[in-house]
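What you see is the complex with one protein chain gone and the rest in place.
And now, chain A:
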Amino acid sequence: MNVMQTDIVAKPASKHSIISSRYGFTAVIIVLLIITVLSAGAAVSFGQVEIPVSQSYRILLHQITGIQIGNVQDLTSGSFVDIIWKIRFPRVLMALFIGAGLTLCGTIMQAAVQNPLADPYILGISSGGSLGATFAILIGFGTMGILGQTGVAFWAFAGAVGASLLVLLLANAGGKMTSVKLVLAGMVINALCTAFANFIVYFANNAEGIKTVTFWTMGSLAASSWDKLPLIAVSVTLAAAFFLMQFRALNAMLLGDEAAVTLGISLGAYRRAYMILTALITGIMVASCGMIGFVGLIIPHLVRGLVGSDHRRLLPASILFGAIFLIWTDVIARTIVPNVELPIGIITALIGAPMFMYMLVKKGYAFGGKS
């Protein structure tokens, strides 16, 4: 212990002080913003039909602003425009917002339950959503006309929100809600919903349906389209704006209930409001793209390692980082195996896990500080 501490004193803090100065941090955010925009533009080039990146940028620029660079007539007449504008761009935007949203919800949940292991799905959302989706795919209205595809989304949302409300009720029962009770209630509801879902799968005589369920539980952005985007974009943007304004309460949360009260913030009401809001947003995201694991757990920790635990810095940086991360993992998911669309959850775990291990081992990550 003593050896470790003298080690820290000896280490110059120069690497971190660049990011911690006010202007340095603004610069970091601007760079992340630019990378996000460039990524969104570049990501539409990749897929089964490769489109040169320069053409992609020109097509997007023309479609969005009407500005013409070079001979736009050539570009707009080909099939590239349709591929980019109708298929890939809404999907990339979806990845951007889902990535930002999952990271946002993960960061908030970790603060709300004061537990570094929390992720957006901790309130039973994952298993509740899975149960809803499994029900809709294998028993419900999976093949019946109008209720078809919206059916799965609706039931997943209902399951996710229903499960999280149950968890909140359970954690509130018998007196004060504590973070330990919340985590335990989440686990109990998780186990219950998983059992029901497995029960349905076990007795289902429907191989295609079971494959759909599996695909759904690993998450995918394949079903993205322009008409699904507004709901996600608006709810994630509003939630992000709201939580960016809550940095003081979020910081106080990390100190614990008692210290927060002595700083003038009584956490009970804040925590409940944050959780309900996060559960709703996560439910909406789960309904449209299934369960994309790992993003909401890992990205907040990665960014904490870079900018610290202060939510004024942590939130904007992690939202942008999450967006960039999911845009590129989705590119990998749809290009790494030719003609096959991998569930994105596989890629997020395959990339996220080693990144996190590297941080733990090499950087001595200590949940927001240097140990």
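Quick note on the criterion: a contact is a pair of C-beta atoms (placed from the backbone, for glycine too) under 8 Å apart; a residue touches a chain by one contact, two chains touch by 3 or more; residues count from 1.
Simple rule for what comes next: contacts and distances are computed from a predicted model.
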Undepicted complex member, UniProt protein name, chosen from "Iron complex transport system ATP-binding protein", "Pyridoxal 5'-phosphate synthase subunit PdxT", "tRNA modification GTPase MnmE" or "ABC transporter": "Iron complex transport system ATP-binding protein"
Which residue of A:Lys228, A:Arg272 or A:Arg312 touches the chain not shown here: A:Arg312
Absent-chain contact - pick from A:Thr217, A:Gln246 or A:Thr348: A:Gln246
Candidates A:Ile29, A:Ala233 or A:Leu254 - the one touching the absent chain: A:Leu254
Residue of A:Leu60, A:Cys193 or A:Ile265 touching the missing chain in the full complex: A:Ile265
Chain A, residues in touch with the chain not shown (by the definition above): 5, 8, 13, 16-17, 20, 110-111, 114-116, 245-246, 248-249, 251-252, 254-259, 261-266, 304, 308-310, 312, 366-371
